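Sending over a structure as structure tokens; questions will come in a sec.
The other protein chains are all here in position, but one chain of the complex has been omitted.
What follows is chain A.
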Amino acid sequence: MKLFIQSAKLISKHSEFHNQVIDLYINNGKIEAIGNNLTPPEKVNIYTHNNLHISAGWLDLGANFSDPGNEHKETIESGINAAAKGGFTAVAISPATEPPIDNKSIVQYVKNKANGAIVDLLPMGAISKGIHGIELAELFDMYETGAVAFTDGKASVQNPNLLKTALLYCKAFDGLVINYADHKDLSHKGMMHEGEKSMHLGLKGIPALAEEIIVNRDLYLLEYTEGKIHFSTLSTAKSVELIKEAKKKGLRVTADVSAAHLLIDDSYLDEFDTRFKVQPPFRDKSHIKALIKGLKDKTIDVITSNHVPEDIEAKKREFDHAAFGIINLQTAFGAANTALKGKLELEEIIEKLADNPRRVLGLEPIQIKEGEMANLTLFSPEENWKLEKSDIASKSKNSPFIGMELIGKPLGIINHNQIVYS
């Protein structure tokens, strides 16, 4: 396959063409030529777009594909389609499937199912057997089979001894432990961010405290074990402060934030709209401000989709009974870019989608230069657009962004000698 990308602004700090408008010729999956004003070879598909931008392929650190077990919500195939439409050339998927990804055969199942796809699927293994939070799963076995990190997904590890053990055990092979910070006794039966809004609605709140206490505890365990930890979907101001301090101390800690949580606050829940019921809960504006500051000062390394497909039966219910979660692979960039416009440079946003997630997982950064395999995302950062329900590639349609104006649109991806372009 021969592709020619014409007049695209390259966003890649590793490249000599960073921030320049370039042409790019890709032959058989490999970057054959890169430069200004190249002449397209004959019989080549030319791709261009108003204000086209190009960067290293994005990697999502936190999506759930519900496969195996809940294929009516998402399959690996539909998840890959959604990722491709969202500009992601790689996705690290949550082990919270049924059965969970807690042994090497399920790691293998996921890998096999995604074999040959344009999007690289990077399975994350469970920390505990069955995600029950009791016994350590066979982490090394899964690591050898290709698990890129270990997490119990949204089932935050409650037992400090289990987390300590996981952190220590992973040191043998420099494995990465990821925890979602949520103290279950404090967030018990909580439905939304605890604040003025939850009080007005009579909904039980999830206090910021429930997250911060676990972040704090985990940082103590990290210091003790001298291991490596990543926090997924931080949502509160104090969590950001705690991690900033820990990084200053030199602890091996990284963190991500969900893109939607940069844009949506708890006022969206006014009408008990279950599309906005999500874990962590959408917080108030002061927390959002702190998250954005944390992204700017590099306390928060990565922006994720926090993609959790749920079918309509799970969502169209009384608020207390509705499932948590939103789909967000297709809108992650739009949401983040809309929220961060004028606050972060575009290259800082792209760094948190492309380079940093790879660094967190210990993967090599993608080089955009002649002779390298093309692993690229094409996007238009100034374009206004709205997600229509008919555009959703996921099997589930639980997006809070349907009909909401976003700035910045992913246009397509190139990977493994394949292209998805809309």
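To be clear about the criterion, a contact is a pair of C-beta atoms (placed from the backbone, for glycine too) under 8 Å apart; a residue touches a chain by one contact, two chains touch by 3 or more; residues count from 1.
Everything that follows uses one rule, which is that contacts and distances are computed from a predicted model.
*Asks:* Missing chain's UniProt protein name, "DNA repair protein RecO", "Multisubunit potassium/proton antiporter PhaC subunit", "3-isopropylmalate dehydratase small subunit" or "Aspartate carbamoyltransferase"?
*Replies:* Listed in its UniProt record, the absent chain's protein name reads "Aspartate carbamoyltransferase".
*Asks:* From the list A:Gly175, A:Gly195 or A:Gly227, pick the residue that touches the absent chain.
*Replies:* Of the listed residues, the one touching the omitted chain is A:Gly195.
*Asks:* Which of these, A:Lys113, A:His132 or A:Lys184, touches the one chain of the complex that we don't see?
*Replies:* Within the whole complex, the residue contacting the unshown chain is A:Lys184.
*Asks:* Out of A:Glu245, A:Asp320, A:Glu372 or A:Glu405, which is the one that touches the chain we can't see?
*Replies:* A:Asp320
*Asks:* Which chain A residues touch the hidden chain?
*Replies:* Interface with the chain not displayed, on the chain A side: 184-185, 188, 191, 194-196, 198-204, 271-272, 313, 316-321.
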